[in-house]
Structures are given as structure tokens and as C-alpha cells.
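Removed from the display is one protein chain of the complex; every other protein chain stays in position.
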Amino acid sequence: MDNAALYVLAAAVLFGVGVYGLIVSAHLMRKLFAINIMGNAIFILMVAVAGPIDGAPDPVPQALVLTGIVIAVSATAFALALMVRLYQETGRATLADDNGPGNDD
Amino acid sequence: MTTEALALIVFVPLLVAAGMVVLPRSWLGLLIRIGLLPLPFLLLIPTMEVVDNGAYRVVLAGHDSPLGIVWLLDPLSLLMLWLNVGITLLVSLHASFSFPPSDQPARRFWPLWLILFASMNALVLSADLFNIYVTLELVTLAAIGLIAVEGKPAALRAAMRYLLLALMASLLYLLGVGLIYGQTGVLDLYLIAEHLEPAWLTITALALMIVGLLIKSAIFPLHAWLPAAHGNAPGPVSAILSAMVVKVSVYIIWRLWFWTAGDWDLDSAATLMGILGGLAIVYGSVAALVQQRLKMIIAYSTVAQLGYLMLLFPLASTLAFQAASYHLVSHGMAKAAMFLAAANILRSVGSDRLSRLAGIDQRLPLDVFALALAGVSIMGLPPSGGFLAKWLFLEAAREQEAWGWLVLVAASGLLAAAYLFRVLAVMCLHPRRRLRSDRRRRAPNLASVAAILLAVGAIVAGFASAPVLDLVAAGLPPGLAP
Amino acid sequence: MLGIVLDLVIIASLIALAIQVVSGASLFRGIIHFIVMGLTLALAWARLGAPDLAMAEAAIGAGVTGALMMVAYRRLVEITPDHNPSRTGSRSRLALPIAVGAGGLVGLLGLGATLSDPEPGLAGLAVLEALQDEALGNPITGVLLLYRGLDTLLEIAVLLTAFLAAVAVTRREDLDYSITTRDPHTPLVGALLAIIVPLTVLVSVHLLKAGSHDPGGAFQAGAVLAACGVLLVLTSRVSASSQSRPLIGLGIVAGLISFSLIGLAAMLRGEPPMALPGMWAVYFIETAMMLSIALTLVLLFAGTESLRRNQHG
Amino acid sequence: MMDLLLFWTPLLLVVVSALTGIVIFIAGERKARLRIILNLLAAVLKVLMVVLIGLLVLAGHTPEFRISLVPGLDLVLRADALSLLFATLSAVLWLVTTVYAIAYLERSPNRARFFGFFSLCVAATMGISLAGNLLTFFIFYELLTLTTWPLVVHTGTATAIRSGRTYLRYTLSGGVLFLIGLIWLYGITGPQDFIAGGTLAEHDLDHRLSLQIIFVLLAVGMGVKAAIYPLHRWLPEAMVAPAPVSALLHAVAVVKAGAFGLVRLVEDVYGPELVAGLGMDLPLLLAAAFTILYGSVQALRQVDLKKRLAFSTVSQVSYIVLGIAVGGPLATIGGIVHLVHQGLMKIILFFCAGIFGNLLGIKYIHQLDGVGRRMPWASACFTVGALGMIGLPPVAGFVSKWYLGAGAVAVGREWVVAVLVTSTVLNASYFLPVLKRIWLNPPPDQWPDEVQVSRIEIQALVGSAMVAALLALGVGLLAGHPLSPLSWATAIVTEYFP
Partner (left out) sequence: MSAVAAVLLPLTLMLLFPAPDRLRRLAIGLTPWSGVILFWPLLDQASASFSWPLLGITLGVDAVNQPLLLLTALAWNLSAWFAWNTIDRDRRWFWSGWLGALSGMSLLLLSGDLATFYIGYALLSLSAYLLITHEHNDHAWRAARVYLVMAFVGEAAILGGILLLAGNIGNAEFATFPDHAQTLASSPARWLLLAGFAVKMGIMPLHLWLPLAHPVAPVPASAVLSGVIVKAGLLGWLRFVPGLDQDPAWIGWALLGAGLWTAFAGVVIGLTQQRLKTVLAYSTVSQMGLVLCAFALTFLVPDQRDSLLGVIGLMALHHGLNKAALFLACGSSLTIGRAGRTLFALPALSLAAFPFTSGYLAKNALKSFMETTPAGGVLVTLLALTSTATALLLWHAWALAGRTRSRNPSLQPSWALMVLAGIFLPWAWALVTGLVDPPRLYLLWSATSPLLLAAALAWWAGRLGWQARGQIPEGDLVVLVERLARSLPGLIAQREIRHRARPGLLPHLQRIQALYEQHQRSVQATGLASLIIIGLLWLLLWV
């Protein structure tokens, strides 16, 4: 676990990249990539910042991250389905809309 | 008994939802009843427990924290449970007309609905930071699924935006949880308090969690997702979203602020939270004033009303706590009533554009009545629950000589009046053309009755406050107890 | 020393891949990069001493997510064949500062947390201590099932919710189109399947069983099993159906129902809810969960709420 | 049994009208007969109940209903002499107005809504009259705002909606100031019931400035409804409402509620001595005096009959405020008794304006030429009201004016007499030309918009105006009688100035 600091830094960069992607991407799938990257960064961080027990990583954060990964995949799956439907309905896979906020009937 | 009852309160709707996936559609009506109707009776048991003995802990799987997960039933969570059960039940009455079990969409709607219900029950009970994360995700996904359930483009778009921001918010929260665990090694909300020092790391972690929750509860300026989502969702979903879903996040912030970080000196940060609340009130109201659609107006009204819940932070006193809790209750009922009424109107007219609602009061008197009645509470005019909440807020502000908050709370009712009366005025306006009477598409009277019941509830709350206020006073956070 | 170099390489490729994912020109390549990145991340988990996570990441984070993204992409393409959307939306000047700020914040916090040399977590210690009384060797499985069972239960519920929500937003009329390989009925495919399907089932059962002592468990096993199911879908051995089948429904909720019922049944014995009666319950629940996870993931992949078996082949 | 009676009767008085309103809503638009019966029944019942309560009060009891809203905060409905005065006025005029309104709105749409809110409005007014503390008063005060709004916008025209908006803008803002003042006051004193002579004197030393600010807040809050300049703007605009509503607005409910509130504020919360001690009486007096003159001048400038009447109300209601602001027993009697007198006289005028408008299509004053020949009885009633407004004996207005003037002189404020006199002249100059037109000018060949209505309808319309006119004459002529409003007011005031 002496490499924890290194991976923490990596997580920081990944998080930043994710945020950047989330902002600049118009396509929803790219936004989902970005969110997943951010999530991964946070997962790494969670495991890395917990104090190790007898040199081994704490099992609790690992269990939490495992749960987190499943939740992430669930959310992504739903988001993808939503994106597909949105694309079917509007011909766009972005959040841009023509009508202004909430003004579509 | 209490443990069992609480477990059932969470698991019965969840299992019923699962059952809906398995069992054929003909069972749906029965399942809905099984999943919802016993809940108020089940809830009586924990209520008696709390009234008699105060807070109650359920150690799940027999492993106490820090090892396991604990549910804490204290007066505040009991109040939230009642609110959730009560409002969900009444809104379900309406939903049973908008999504009748015999129709195709019902199979998609009801399981998500029950999961949402169950997850909110689990959320308000949970005393574990990570468990809260999981339940929050459950709440969010169920809610978004419900928003998109009808597949209207606007709703889909709103759902997508909500989903992205909610995921982002969850990540912020999760980051905070990770850091807190890294520093303290525990996840129990109340246990953390003993281990948590206000160091810069923990402070930031707290800030991260709070901001994540602020996004989920759509506090200005993080409300971006709310108006479109609430304004385009199906009626009952809008109702429950505005009445409960955004509130539970605020509830968690309260828990973090007043319990977990109860010993810290949070005064200046509390002011910031209060300012956000104030801005929410002003901005939400102004935005509601300029909307062209009824449901969007109500949605922005929610943005505004959520601001009141933030005033608890700077005011932080017994009175303020009672005020905020009471606002939670009365706004929940009133806003649900408004959305249900709006849904009936939308269904009957085919549009909720204000320009098409002239003279609607002659056609749908019950719904307009419900809307108006709920409006009274939203405006904080007496006699209503909203008024009582406002009164308590004012008293709290005066008690601490916080004149700024006092004036804000007092005057904010005017803003609400501005947008609500704009709606009512349009409805009373005589139409230039006679409205086409479309009896076929009219919502059944019982659907309106649900709205009226909720609205009347919000009004009656103005008279029968003592039980709720006493309950809240019995469950003050440790720092606020007199 | 070698470890550090390995770490640096992993980290560098992670970052490079991440940048590629978010700013690459082609969406399809983005998906590929994303999958590769997931695999790289699995290595990173391994380097961090978390083999359970490594496996989960590889199977779920990279495999399942990637497959889901692919199929979604495929559907987009199906609607608009030349689907190659513009890379970015807003060229905002604020994007970079925000990203740097956010990354900086996370870095600052992470570094602060790691460099403060945190004490071992109380919960972690408690887990290791409590586990000595149990027949379970893998502390992570212990946490997931014995101590924080509610999290896991609700996690299954999240998956179910995502599935229900996804079904809710999927158009009925789109259910019948197939996501298959171009030529699913060549003999080679049949032969391949005849080998791969039993193998993956074996692997997943092993993973499940290993989970009690070694890295592995219901999630990883479920993901592997799901891969098998995906293969069946791709090769058109099973396909989407709009007709709900009770058995499939039961499969979907099996994990949730069995965990819940067993958890609730504890109260009949006078124990607190979610207390498991013994190892058999752990195995039973894990099996049910594995089935549910696998089935749910396959259905999500197929974009349907039910499957039917194709007779040909 | 007696205790039960004393506890519940005040609530029942409020509930009767509220229930009527709700039943009317539920019954819906088509059940016209049921609605009429219900309306009349409730109105009669209400008068009987007020009589009952009056007898109880005369027998020395104090009927009081009390429940707790929030622990420590009570909703109190209590019948004391002052509340009974206002309640009687409301009950009697409601009965008259109900008859009038039924006939007036015959065949117009949305009657269920109208009568529903009409009843609720009266319920709120009853609540105001019986309110036993400032909080209760505030609750019903706001309720009144709410229930009146649908009546103001009833016609549903764009003008009506705009007027409704103005109405709300003013009244709700006033409500906010009221609320702030109320909270502040309760913070200093805790919840207090209305007590003759006020309860705040003991706090004078510690909280002088606060008490002054609170007084201003509360007075402005009530002044909005009482239409004191410059808070009066909503009143003339609210004229677009149907005539019965205007009658109710001006004579019984809204405007009166504000004035009544000021009476309560000065006499029962602060106490006249403290008000004078805080130096708040003079500003109030000046505001009232200015409003009296301003309203009269504005009325003079109007060509629209109802607008002229509206500005006349602005002016007249300030007489009440003037009375209590002047201080001293005589003027206070004048102010309180004007509460009744103005109500009776103004309701006649609006009834008649409504009759002219509804049956002949008359909107402007110049269209009134020769109405006296066409509708002698209604015109006679109008004349009684107008003469009363001018303050000509023997109509009731004279009595109020007498007490106000004499009272002002008695406390050394002779200049008030100048205000009263000027107002009299102005009143005469905007009412007498109208009377001249009605009676002495020749009628036109054709009325602006004459409609044929049934005999019974006309009888109901004119009959209610005549009842009001007789009442206005009666309370003036019999002012010295022990049961007259004047004697009543005198009895009330003796409690304030022992």
C-alpha cells in the first residue's frame, strides 16, 4: 500500500479528465464515459485513503467499492436505454433542446 | 415489535415490487393494495414506541456499528415516515386512475413506484453514510424511471439531465463518504460524531457530501434539473418528486449538519446555507412568475419552497426546527395536491399552457379548488400548515433578532402569491371562446378527491399542529435541545 | 522499484486512455478505449491489493459496461447509419479551469488523506475480528453478506430498478429487432458455443464458491455468466421477447426475494432482520443473486424484459 | 349547558356561513333553488344567533371559544360589546345583501362560485368581528383577503383581473407588514388577548421604539384594508366587481375590517393612553384627516358613479380612524358608531348604483338624468344615502360627524373640525349634483341599456335598498335610544375611558 499516494494522484487526474469530458462533451454517451471515469477515480480514492490493516487494504472500502461498481453499471445501463429512447424520439443524443427550458408541451 | 414493523415497512413494498415482475398482470391491483395499504397500520407500532420511549435503534443483522448497519428511528425520521406513507398513499389513489392496473403502462409504473416508496422509507431510517448512498441511488433511479415512464420527449430529456446531475451529485457524496471513512474508519452517522474532528479534510468531506445532496435536493443555484423534470413528469410522479424526493436529501443534510457535525461551530457556513435558501426563494418565485405552463410554475414553486428548509441552518433553534419540519409536512401535502390537480387539468384540457386554461374553473371546479386551497398553504396565508410554518420561522427569526431572515420569510409569501394568483386569475378569466367540453378525457372525480384531500390536509395542518410540533420538539438534535 | 515502474505505467496508460475516451474523435473508438481502460483499471486494483475489485472491474466495469455501450451504440447507428456525432458540445473556456479545479480538489484531499497516515478503520478491524467466528474466509464477502447485507440487498434492488426503468423507457415496437452477429448460424459458432457456454458456467460457479474464501463472489460470477448469456443473444440462440415469462421474472428477482425473505425470516427466529441463519443461506443467496445479476444484465443488453429461446440451431 | 353554549356559539356564528359556502360549492351551479334557500336560511340564522349572543352578553356573560393552534398560541373567538356591534352590522347587512345579490345575479353565470365565496367572505368577517386576540384577527383578516378576491374578479374581464391583482398587491403586502408587526409584538409581550384599554403600557419603558415601529407596522397593515391614503389605490379599482360585492366590500367586510382592526389596535391592544404616549396618535390622525379630504376631492373628479362612491368610501372610512386617532371618549364614540353608520349608508348607495347599472345600464353620472322618475323608490333610497354621507340630519351620518367634531374639540384638536367641515362641503359638492340629476333633470328618451326583469326581482333589489335606507334613517333618528348603535358605542367607550 505504499503506492497509495501515487494512485491518489492518478485518481485526481482521472477525476479532472472526467469532469472536463462531462462538460465539453455534447453526446450523451461521452458524458456517460466521463461520469464513469469520475466514478472510477473516486473508487480508487476510497480504497487508497483508507488506512491499511496489517499492510493489506481495509476490506470495508473494498466492499463498498464493489457495491459502487454495480450501482455504476446499473445507472449506466439505464442511462444508455434512456439515451437510445431520447434519440429515437428526438433524433438527438444530446441535451440540447430548441424550445427553451421546459417550454415543450 | 417495532423492529419487525420497521423491517416490514421497508420490505413489504420492495417485495411487492418484485412480485409484480413475476406475477401476471391480473394480480397487479391486489399487489398494489398489499404494498401500500398495510403501511399506515404498521407505522402505528413504531409511532407508539417513539412516543413512549423516544428514539429506537434497529441493529440490522445483529451487528452494531461500526461493523454493521443501523437504522435509527427518532421523532424526525418517524415524521418523515408518516409523511412519506401518507402522501404516497394519497398520491397512489390518484395514480390508480392515471395508471390503472388494467392498462399496459401500469406494469412499468407500479413496480418503480413501490420501489421508490420503499427506498425512501429505508433512506429516512438509515444511519449509515454508505447505506444512505445506496438508498439515494435507488431513490434517484426509481424516480427518474418514473419521470420517463410515459416516454414524452420533454420528459425524457428532463430525466436524462436529472440522471447526469444526480450521478454527479452521488459521486460528490461518495467522495465525501470515502474521505470520512478514511479519517474515522466508521460509517455510522452518529458514531462518526465521536470520531470526527473539524480538520480541513473532514470539513471538505462534509462540504462535498452536502453539495452532492444540495444538487439532489435542487437548492438554488444547483436546481438546474428540477423544473423540467417535475414539470414534465406524469402527475403523480411530479407530486411525489416535489413532495418527498427532494425533501429526503435535505433531510440527510440536516442529519449531517446537526447530528454528525453537531458539535462544530458552523455559524458562518450556516449563513451561506441560509443565503442559498433565500436566493432559492426569490429566484424560484420569480421564475415561477414568468412561466407559461402550469406545471412549470408549480415546479419552480418547489424550487422556491425548498429554500425555506435551508433557513433552518442559520436559525438553528428549537423553533426553527419545528418550523422547518412543519414546512416539510405542509409543503409536501400542498405541493402534491397542486401537482395532482394540475395533472387532472392537463388531462382534461390536453395542455397546461396558461393561455388555454381560461375559464377552466367552470369545467373542473374541484381541481381548481384543490389548487387554490393548496395555494393558500404555499403562500403561507392563514389558516394553513404553511402559515403555521411561516409563523414559527418568523418567531424563530425574531427570537434571535435575525431581522433579515424575518423580513425575507414574511415577504416571500408575497412572491408566492404573485405567481399563484396569476394562475388563479387566468382560470377565473372568462374565455373568449367556449371551452370544448371533453367529458371523455376528464379525470374521474376520485382523482380530484385525492388532490382535495391533500389540499385539505395542508389547510387542516394549520389547526392540528400540536402532535407534530411536540414530536419534533422531542427529537431535537443534541446541539439544539434546550 | 519494479512495482513503482509498473504503477507508473498503469497510471500513465489509464490517464492516456481516459483522455482518449473523453476527447477521441470517434465514438466507437471511445467505447473500445473505455473497455481497455477498464481492464487497465483492473490491473490497478490488483496493484492496490484488491483482487476482488480487480475481478469485478474486469467483468463488470469493463466487460458488461462495454457491452452495454456497444449495443447502445449499435442502436444509435441503426437509426442513423452514419452516426458520428460532433466531438464536443460547448467549447467553454470554463471547462478546463473547472476540470483542473475539481481534479486539484480531489488530489489535494486524497493526498492529504493518504499522507496523514490514517489509522486502520474501526469498521475494518471489526470485520476482521468478527470474521474469525465465521466460516467465511473472504472478508469482502463477509461485509457484503453478513455485516452490511442491507447494502447488498439494496444494490440488487438498484440493479432491478435500473432494469425496470430501462424497460420502462424502451419502446415496445423495438423489442423484436435482433442484435446478432451477421451470420449466427455457421457451424463454427455452434461449436464454439458448445465449448464456451459450459466453460463460463463452470467458471462462474467456481467464482461463486471461491468467493467465500478467496477473491470472487456473486457479482463477479454473475458478470461472467452474463457474458455467456450475451453470447447466446449475439448468436441468436435466445432473443428478445415482449411476452413476459414468469420464470424469467422469477430469475430477475430471485436474488432480491431470497435475500429479503431470508433476511426477514430472521425475525421469526427472534433475531434481528438481515441476520443469516448459516452458511447455506450465504450460498443460497449468492447463487440466487448470481442468477439474477446475470439474467438482468443479459436483459439489459438485449434491451428487453423477457427472452425467448430460438429453436433453430 | 350554559358553559357549552358560551363556548360554542362564537364558533358556530363563524361556521354557519362557512358551511353554507362549502355546501353551495358542493351543490354546484344548477341547484339554484337550494342555493337561494340555503343562503337565506343561513343569513336569517346568523341574525338570530347574533341576537342570541347579544342577549347572552347583555345578561353579563362573555361567550368565548378558544383552541390552541400552536402550543401557547390560541385561536380565540369572543363576543364582547365591540365585536357584537360589528357582528350585528355584518349579520344584518349580510341578510339584506343576500336578498339583493340573489336578485342581482339572477341569470348570470358562476353563481355557485359567487355565493360560495360570498358566504365564506362573511364567515371571515364574522371571525374578524369575534376575534379575541390579534393572531385570530390576523388569521381571519387574511382569510378575508382570500375569499374576497374571487368576488372582485368575478366578472372575469381583463379589467376585473387587473383590479384583482391590484387588490391583492395591496392587501397581501399589508398582511405581510401586519404579520411582522404581530410577530414582533408577541415577541415582546407574548400572546395577549384583546383587553379594553390595552395591555402594553407596562412594556413602554423597555421597548418604546419597538412599540412605535410595531404600531406603524400594524397600522399600515390594517390601513391598507381601511384604504387610508396612500394605501387606498385598490379600492376604486375594485369597483369592477358586481354591485353586491362592492356593497359588501365597502360597507361590511373588507374596508370595515381594516377600520375595525385599527379600533382594536388602538383601544384593545395599545390602549388610547399608550398610543398618545408613544406619539402615534398624531400621525394616524393626520393620515386619516388627509385621506378624508383626498378621498372627497378625488370623488369629485370621478365621472363613473361607482368610482365616485368608492372614493367616497375612502373618505368616509377614515372618519372611523379619525375618531379613534383623535382620542377622548366623544370622538371614539363617533369613530366606532360611524363603523355602523357608514356601513348602512354606503350599502344603500351601492345597492342603488347596482340597480341603476343592472336595470338601466347606467355607469356614468351624466346618465343619471331623470332616473328619479323612472325609479322613484331606488332614487329615494339613494338620496337618503347621499344625504347621510354629506352628514345631513336626520340620517345617521350626522350623528357620527357630531361626535367626531365635538370629540376633537373636547380634546383640544379644533383643527379637526375644519377637516370635517371641508369634507362636508366636498361631500355635498359631489353628491348634490348627482341628486339634482336624478330628480330634477328630464329623463332621456332611451336608457343606455335597459333590461326587462321580473317584478319580484325588482322588488327584491329595491326592497333591500329600502331596508338599508330605513335602517340608516332609523339609527340616525333613534340615535338616543338605549339600543341604538350610538348608545352601544357609548357603552363600549366607557370601558376605554372609565
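To keep things simple, chains are lettered A, B, C and D as they appear, and every chain counts its residues starting from 1.
The rule we apply is simple: contacts are C-beta pairs under 8 Å (C-beta built on N, C-alpha and C of every residue); 3 or more make two chains touch, one makes a residue touch a chain.
This is a predicted model, so every value here is computed, not measured.
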Touching partners, among the displayed chains, of the absent chain: A, B, C, D
Selected residue (touches chain absent from view) among A:Leu9, A:Leu22, A:Val49 or A:Leu64: A:Leu22
Option touching the unshown chain, where D:Ala408, D:Ala468 or D:Ile492 are the choices: D:Ala408
Contacting the left-out chain in the complete assembly, out of B:Leu23, B:Ile45 or B:Ala224: B:Ala224
Interface residues of chain D (partner: the chain not displayed): 159, 162, 236, 297, 300-304, 307, 330, 364, 376, 380, 387, 391-394, 398-399, 401-402, 405-410, 414, 417-418, 420-422, 424-425, 428-429, 432, 439-440, 476-481
In chain C, positions touching the absent partner: 90, 92, 94-95, 98, 101-102, 105
Hidden partner interface residues of chain B, rising order: 161, 164-165, 168, 172, 198, 200, 203-204, 206-208, 210-211, 214-215, 221-222, 224-225, 227-228, 264, 266, 268-269, 271-272, 276, 286-287, 289-290
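Definition applied: only the chains that are shown with their structure count from here on.
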Centroid distance [mean C-alpha coordinates] between chain D and chain B, Å: 42
Whole-Å separation of chain centres (CA-atom averages), chain A against chain B: 26
Distance between chain centroids, defined by C-alpha means - chain C, chain D (Å): 73
Shared interface positions of chain C, touching two or more other chains: 106, 109, 113, 118-121, 123-125, 127, 148, 151, 155, 158, 161-162, 165-167, 169, 171
Two or more partner chains touched - positions in chain D: none
Chain B - residues contacting chain D, complex: 359, 361-362, 365, 369, 376, 379, 381-383, 387-388, 390-392, 394-395, 398-399, 406-407, 410-411, 413-414, 417, 421, 424-426, 428-430, 462-463, 465-466, 469-470
Chain A residues within the chain B interface of the complex: 22, 28, 31, 35, 38-39, 42, 45-46, 49-51, 58, 60-61, 64, 67-68, 71, 74-75, 78-79, 82-83, 85-86, 89-90, 95, 97, 99, 101-105
In the complex, chain B residues that touch chain C: 3-4, 7-8, 11, 14-15, 17-19, 21-24, 58-63, 65-69, 108-109, 111-112, 115, 119, 122, 128, 130-131, 134-135, 137-138, 141-142, 144-146, 148-149, 151, 156, 159, 175, 179, 181-187, 195, 200-201, 204-205
